[in-house]
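After the structure tokens below, expect a handful of questions from me.
Only a single protein chain was left out; the remaining protein chains are all shown in position.
Right after this comes subunit A.
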């Protein structure tokens, strides 16, 4: 199947927002999405963007059942390893179910890798849910390794009241 991979633009935020919700639904946490299309526009396309996006698009005659031509996306940003320096973090990678198995996911990931390497990054990081076997298999096949499993690194979060209290800081 014919598809193109390109940088996301402001106009893509509507479809990115749609697909974020689809991905959240797949991960069974739809109620956790607070970000709106407007937030994406502000946070991704202003002078100092907090993320960058890549879109996978198919020609009109291959559009989805509901008429969409933007069928996959990846959101990424640059991060930093105190050991190795510049790194790229792939925050989201998603292809609509009816367009899977055609190399689109791999192409999106490859584009993020290219952009990361061009920016001087020496590694790419991302997280995967432990029950997501098909994704785990896909990534292991690309030569990735599971840092949580191999080194025992756990992802931690401090948010909401805990973050506010830490900022007030009397502990």
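By our rule, a contact is a pair of C-beta atoms (placed from the backbone, for glycine too) under 8 Å apart; a residue touches a chain by one contact, two chains touch by 3 or more; residues count from 1.
As a convention for this text, contacts and distances are computed from a predicted model.
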UniProt protein name of the chain not shown, from "Cytoplasmic tRNA 2-thiolation protein 2", "Trafficking protein particle complex subunit 6B", "AP complex subunit sigma" or "Diamine acetyltransferase 1": "Diamine acetyltransferase 1"
Footprint left on subunit A by the chain that the document does not show: 16, 20, 24, 29, 32-35, 39-40, 43-44, 50-51, 75, 77-86, 89, 91-92, 106-107, 109-110, 113-114, 116-117, 121-131, 136, 139, 142-149, 151-169, 171
